[in-house]
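A single protein chain has been omitted from the complex, and every remaining protein chain is retained in its original position.
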Amino acid sequence: MSDVLSAPLVVEFPFTRSLGPVQSAFLTGLRERTVLGVRTDDGTVLVPPVEYDPVTANELRDLVEVAPTGTVTTWAWNPSPRRDQPLDTPFAWVLVRLDGASTALLHALDAPGPESVRTGMRVRVRWAAARTGAITDIACFEPYEGAAAGGEPAPHTGEFADPVTGIVAPARLDYTHTPGRAQSAYLAALEGRRTVGERCPACRKVYVPPRGACPTCGVATAEQVEVGPRGTVTTFCIVNIKAKNLDIEVPYVYAHIALDGADLALHGRIAGIPYDQVRMGLRVEPVWVDGVRHPDHYRPTGEPDADYDTYKELV
Amino acid sequence: MRDVAIVAFAQSAHRRRTDELSEVDLLMPVLHEVLGATGLRANEIGFTCSGSADYLAGRAFSFTMALDGVGAHPPISESHVEMDGAWALYEAWVKIMTGEADTALVYSYGKSSPGRVRDVLTRQLDPYYLAPLWPDSVALAALQAQALIDAGDTDEPALARIAARNRAAAVDNPYAQLTGDVPAGDHLVRPLRTGDCPPVGDGAAAVILAAGDTARALCARPAWIRGIDHRIEAHALGVRDLTDSPSTRLAAERAGAFERPVDTAEVHAPFTSQEVVLRKALRLGDEVRVNPSGGALAANPVMAAGLIRLGEAAARVHRGESDRALAHATSGPCLQQNLVAVLEGESAHA
Partner (left out) sequence: MRKEPVAVVGVGQTKHVAARHDVSIAGLVREAAVRALEDAGLAWSDIDAVVIGKAPDFFEGVMMPELYLADALGAVGKPMLRVHTAGSVGGSTALVAANLVAARVHRTVLTLAFEKQSESNAMWGLSLPVPFQQPLLAGAGGFFAPHVRAYMRRSGAPDTVGSLVAYKDRRNALKNPYAHLHDHGITLEQVQSSPMLWDPVRYSETCPSSDGACAMVLTDRDGATRSPHPPAWVHGGAMRSEPTLFAGKDFVSPRAGRDCAADVYRQAGITDPRREIDAVEMYVPFSWYEPMWLENLGFADEGEGWKLTEAGVTELDGDLPVNPSGGVLSTNPIGASGMIRFAEAALQVRGRAGEHQVDGTARALGHAYGGGAQFFAMWLVGSQPPPG
């Protein structure tokens, strides 16, 4: 259907993650070009180190230092890197068992092409130029000719000057949001400054905004019904605290408004009357401004207040 | 132990995009169909449980909007898992096993089209060591596929044959999204080609569970759940043997899958290479019809594809095409979490 709306939705936040002792030591170590693992009760050395043994669930704190060189245990060639991946030129995803480790770490391998990658190949860490204490302090792995260093990994206190205790993990996901048929029709009517709901074919209730389905009957709604423009304030609050994303001077009134002909209230701001004179039962009408899809606010119509009994079922 | 059966199954046509449909629009016809098949009304259902994930379409609480399609008034006994609908079915099965309900409606839906599902699924990974690298779901599956190739368990031509077999079977599945002769294509992440990967799309599914005589009254040939179990593995790929799926094997043992042979299996293998792992773990030989629906390679609505495996297996029992079927669902990177159910038709016990 061509009249279905669509718009980008960006879900993005810089998450602040505290690390706990083991992850703090590991990521601080990366900043200092040191790779740490953790030893389990049976002597397995887990790299990257985790706080809890995946087999026994025991708490792990016995840190060791392993080599920045290792062996590829499996790989996958990525011909078209995606946003935020470690390299922006074609690379191999690899699991690498570092020398001294029993388990493998996932990262990227910079290699000229898939022909030059194989399971069992030797690689070493390529450190990022600027390191902050994050998994990306390993810029990637690169091919390395040297043999595996022998010997047991040495114990490590995990102590470093100025340890990293948290990371900021920005994450952005891009979506294309489509609100569906019912909401699209509602929004299209708003363009003409009309409020159009939908009536349930079973219970005959009029839903504004329409939800596509009657939530009590579980059937699709389709019959369009224009409601309002006038309505009744069923309840409200006075907002005295400025919300981060809103450019409205406080105090103002945020109200539930039952438009005439609708069977439930929608939400809007009340203006054109001192905030402390707004009351339940106040009769209001929408005020539209150019270039804004939804009513900017509702103002009193001057009609007498609605009697409580006429709208109490809508509160 | 109560006898509990899947007595009805319905699903949407799975499509690459469903821009004109909200989640409730996508789901509602499926709910109507599955209720219609049993003659039950929503308020006659003892328990309702759904599975979905907010991250797919980028909206918190998306399951609360989907509830509009159920007609939850008067209020219903209801729950939701942030998991594939197969686990919603498990929760509903437990509820019936307590004796508190005799029937249950289970549904799930997934709209992958609004986002980029390969990127979205990276948010499932360890937020400290893995997620910051954004390794996408195809990349992780490819690491597993290469491990299988290195172990001699498969090769690229064998993977292509798995893809071809599933999509040839899907020709008979009117709900499938990707069917018939699909080219192997280029490497998406080597060794996996586009043909080894599932289609991205939107879809919904629902089943009805019922106990004992209620099940017999609602369905001519109920698909009795003889066993159902699920298990999870460690999260990090580097501590797991990617060529094996011990959690699948354990769940299958607990579900009684190995007690007698099954004739049919619906396994949830979004990638061809994962079917290799699952066949091994589930000991499925060539005598077993594997994925007669075409499986997740033919339609993979994320969060519903596992429930669809249970529904497809049950539907075969309903139609008399299977006497004992295995259904499998998976979740997490490289088959981290797995559920196995064994379904039987009544005559199999006669």
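Lettered A and B in written order, each chain numbered from 1.
The criterion applied here is as follows: a residue touches a chain if its C-beta (ideal position, glycine included) is under 8 Å from a C-beta of that chain, and two chains touch if they have at least 3 such contacts.
Owing to the predicted nature of the structure, the values given are computational and were not obtained by experimental measurement.
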Touching residue (missing chain; options A:H156, A:R181, A:R269 or A:R283): A:R269
Only one of A:L87, A:A148, A:L187 or A:V287 touches the unshown chain, namely A:L187
Among the options B:M83, B:A169 or B:A296, which residue touches the chain absent from this view? B:M83
Considering the whole complex, not just the chains shown, which residues of chain A touch the missing one? 5, 7-11, 13, 15-20, 23, 50-57, 59, 165-166, 169, 171, 177, 179, 183, 187, 203, 205-207, 211, 214-216, 234-241, 243-246, 248, 251, 254-256, 263-264, 267-269, 280, 293-294, 308, 312-313, 315
Considering the entire assembly, which residues of chain B contact the chain that has been omitted? 2, 48, 53-55, 58-61, 63-65, 67-68, 72-83, 87, 90-91, 94-95, 97-100, 120-121, 123-128, 131, 229-236, 246-247, 250, 331-333, 336-337
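The rule we apply is simple: only the chains that are shown with their structure count from here on.
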In the complex, chain A touches chain B at residues 1, 4, 6, 9, 11, 15, 17, 19, 23, 27, 46-48, 50, 54-55, 73-79, 82-86, 93-95, 97, 103-108, 114, 119, 134-136, 167, 169, 171, 173-184, 211-220
Contacts from chain B onto chain A in the complex sit at residues 19-22, 24-25, 28, 31-32, 42, 55, 57-58, 65, 67-73, 113-116, 118-120, 123, 127-136, 139-140, 142-147, 150, 187, 189-192, 234-239, 242
